[in-house]
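In this view, the complex is presented without one of its protein chains, the others remaining in place.
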Amino acid sequence: MADQQNTGGVTMPSKPPPWNDPVVRSIVFQIVALILLAWFFWTIFQNTLTNMETRGISTGFAFLNREAGFGILMSLIEYDESHTYGRTFVVGLLNTILVSVLGIIIATILGFVMGVARLSDNWIVARLASIYVETLRNIPLLLQLFFWYTAVLQALPGPRSSLKLSENIYLNNRGLNIPKPIFQDGFEFVWIALLVAIAGIFVLRRWATKRLDETGHTFPVFWTSVGLFIGLPLLVFLIMGLPLNFEVARATRFSLSGGANLIPEFIALLIGLSTYTAAFIAEIVRAGILAVSHGQTEAARSLGLRHGQTLQLIVIPQAMRVIIPPLTSQYLNLTKNSSLAAAIAYPDLVSVFAGTTLNQAGQALEIIGMVMAVYLSLSLGISFLMNLYNKKMALVER
Amino acid sequence: MTDSNWQPAPSLPPPAATVGWIGWVRANLISSFSNSVLTVVLGVAIIYYGWQILDWALFSADFAGVDQKDCESSGACWVFIRSRLDFFIYGFYPNAEIWRINVMFGLLAVLIIPHFFEGFKHKKLFGWLLITAFPVVSGILLLGGILGLEPVETDKWGGLALTLVLAFVGIVAALPLGILLALGRRSDMPIIRGICVCFIELWRGVPLISVLFMASVMLPLFLPEGVNFNKLLRALIGITMFQSAYMAEVVRGGLQAIPKGQYEAAAALGLGYWKSMRLIILPQALKLVIPGIVNTFIGLFKDTTLVLIIGLFEVLQTMNTSITDPAWSNVAVEGYVFAGAVFWVFCYAMSKYSQALERKLHTGHKR
Partner (left out) sequence: MSDASTTESNSNDLAIQMIDVNKWYGEFHVLKNIDLNVSRGERIVICGPSGSGKSTTIRCINRLEEHQRGQIIVDGTELTNDLKNIEIIRREVGMVFQHFNLFPHLTVLENLVLAPMRVRNIPRAEAEKTGMEYLERVKIPEQAQKFPGQLSGGQQQRVAIARSLCMNPRIMLFDEPTSALDPEMIKEVLDTMIELAETGMTMLCVTHEMGFAKTVADRVIFMDGGEIVEENEPNEFFDNPQHERTRLFLSQILAH
C-alpha cells in the first residue's frame, strides 16, 4: 500500500505531505514571522534615518562629549554647566540611585511596621494601619507627589522665617537645612573603626552560635552588636580629639547661608515614593505572616518556646519565603516610579537626561535608548537574582 | 463513675465580662497594659486631630460663592472646586457639545452598574458590549464629524472624560494584544516564544514615563513622512504597548491554571489550536483572571495621570492648572484632596469588586 514505507523490514508511519506536516508548518510559520519582524524593523529604521536627515538631527554618541550648558539643582558629584552631556547622564543616574535606595530602605521599614500593625490585637492600631494602606494604594502616585510637593513643601515659609525643627535644623521652602559635616584630619580612623565594628559583629555572631551549640547558653547578640556598632567608632572619635566640625546655617540678609540643603523636590519624592510603596509592602508582609499556618505557632508554643523565639525561629523564616518575591517586585516598582521625578523637577535620570539633555541635543533615539537600557538591565538583573534566591529557598519536598 | 441519672446540662450564657461590647473592649482595646496605653494615646490623638480635620473640611469651610473673595474663613475653600468642576470633568470641550460627554457617562453607568447586582441576568452581554460597542460609540460621540455631530479635536479633550477615554481604550486595546502575547509566550515554537518574551520583558522592565517619552518623541521619527499622529494617539499607543505586557502576564497566569486535561480533551475532540483556544481554553482562563484584569485596570486608571508629563490635560493636570491659576490662591490642599477623593472612590470600588469576584470564583473553582 502507498501509505506504508518499508525501511529494511521495519514499517514506519508515512510522512504527510509538507503542507500538513506540523513540523514543516511550524518552521515555515516562524520563518515568516521572522521575515515580517525584520521587514518591520527595517522600515522603521529607514523612516527614522530619513526623518532625522530631514530635520537635521545627527546620530551617534559623540554628543555625549559636548558641553551641557545647563545647571542641575542637586548633584552628588562635581557638576556645573561646563561639564559634558555624558556627565549629566551620570549625575541623573546617581540621583535616581540615591532616591531609590533611600526610598527602598524607608519603605521597607514603614511597610513592615504597617503590615504587622494590621495584624495587631489592638483594634485601633489595626484600623489605623488599614486606613493607611487602603488610602495610599488607591490614589495615583503622581497625585501624592504633587500633594507633598505643592501642598506641603511649597507652603512652608521662606528662608528668613524658617521653621526651626531643632538646634541648627531648619525647614523652609528651599528645603531642609541640616548642619553640614566637615571631616577633619584623623576622621579616617573613625571610618576604619566602623568597618572593624562591622567585621566584629560577624565574628561575634559566629562565636555566639558556637557557644549556644556547646553550652546551651544564649548570648544577647543583638544588643552587643548595637553597642559595638556605635561604641567602637565613638571611642575612636573621642580618642582622636573629636575631629568633626559642622557648618551650620547662618541667617544672611535674604536667606540662610551654609549648612547642607536637601532640596524640597528630593524630600517630596522621597516621602511620596516611600509612603506609597510602604502601603503595598504592608499588604505583602501581612499576607506572608498569615500564610504561616497557625499550627506552626501552636506547635512552637506547646514546645515551650517563648513568643519572641517563636517569631524569630519559626514564623519569620517561613513568612520570608512568601514575602521576598513580591517584595523584590515592589523594589523594582519603586525604582521605576522614581522616574516620576520629572513631574516635580527633581533631577533624576529621566528628568535630566531624557528631559533637558534631550531637548537640547535632540538625539532622541540614543538618549531614550540609553535610559531604557539602564532600567531594563536593572529589572532583568534583579529578576535574575530573585529567581536564583527562589530556587535556593524553596522548601524541600519529595 | 457515671451516674445513671445523668441529664445533659443546660447551656449557660457566658460571664458578662467576656461578651457584648464589654467583652469586645476588653479583648481588643485593653487586653494588656501596653495595649491600654496605646489605646489611650491613639484615642486622644484621633479625637484631637480628627476634630481639627473635620473643622477644616466641614464646619469652617466655605461652600457657597463664585471666587476667591468668598473664601474668607480658615476652613477649606470648596468654592474653588465648585467653580472649576466643569473644567475637571470636561476639560476644554466646547460647552455646546458637553451633552455628548454626558451621554457617554450615562452609557458607561448603564453598562457597569448592573454588574454590582447579584441576580442580574445579562452580565456577559453587557460585559461584551462594554469592550466592543461602547468604545466605538464613545469614539464617535466624542470625535464627532459624522452623523451630524460637530467635530471636536482631541486637543480639546481633557479632565475626567479624557482620563476615562485613556483608561478604557488602553484596556480594550491591551486585552487582545495581551492574549496573543500570552499564547505566544507559551508556544512550542522557539522563535515565536522568544519574540513574545522579549516584547513582554522589554515593556515590563522600563518605567511608563520612558514609554510615553518614547511614544511622544520617537514615534514621529518612526513613521514615514507626512504621517503624523496627534498627541492623544501617541499616548494611547504607548499606553497600549505598556499595558499589553502586563496583561499578557495576567492571562498567562490563567492559562497556566487550566489543567492539562482540558488541553488534551480539546485536542482529542479534534479541535485545532485556534478552535480549542477560542472555545475551550480562553473562556475558562479569562474567567479565572477577571480579578487580575480588574487589578490591571485599576493600575492603568492611576497611571493615566502620567500623560500630563507629555502635555495632555487629564484630570490631575486640570487640577494643577486650576491651582496655579492666578484667580485662586492657596487652594492646593483642597484641590488635591478632592482629586484624591475622586480617584479613591473609583479605585476602591473597583478593588472591592475585584475581591468579591475573586471570592466567588475561588469557591466555584474547587479542584
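Each chain carries a letter (A and B) given by its place in the written order, and its residues are counted from 1.
Convention: a residue touches a chain if its C-beta (ideal position, glycine included) is under 8 Å from a C-beta of that chain, and two chains touch if they have at least 3 such contacts.
Just so you know, these numbers come straight off a predicted model, no measurement behind them.
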Of B:P14, B:G50 or B:P176, the one touching the omitted chain in the full complex: B:P14
Chain not shown: contacting residue from A:I131, A:A299, A:A373 or A:L388: A:A299
Contact partner of the left-out chain, one of A:L313, A:A373 or A:L388: A:L313
Chain A residues that touch the omitted chain in the full complex: 212-218, 293, 295-296, 298-306, 309, 313-314, 317-318, 321, 395-398
Absent chain, residues of chain B that touch it: 1-2, 4, 6, 8-9, 11-15, 18-19
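To be clear about the criterion, only the chains that are shown with their structure count from here on.
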Whole-Å gap separating chain A and chain B, where each centre is the average of the chain's CA atoms: 25
Interface residues, chain A side, partner chain B - complex: 26, 29-30, 33-34, 37, 44, 47-48, 50-52, 54, 121-125, 128, 134-135, 137-144, 146-147, 150-151, 154-155, 336-337, 339-340, 342-343, 350, 354, 358, 364-365, 368, 371-372, 375-376, 378-380
Touching residues (chain side chain B, partner chain A) in the complex: 27-29, 31, 35, 38-39, 42-43, 46, 188-192, 195, 201-202, 204-210, 213-214, 217-218, 220-225, 298, 302-303, 305-306, 308-309, 316, 320, 323, 330, 332-333, 336, 339-340, 343-344, 347-348, 351
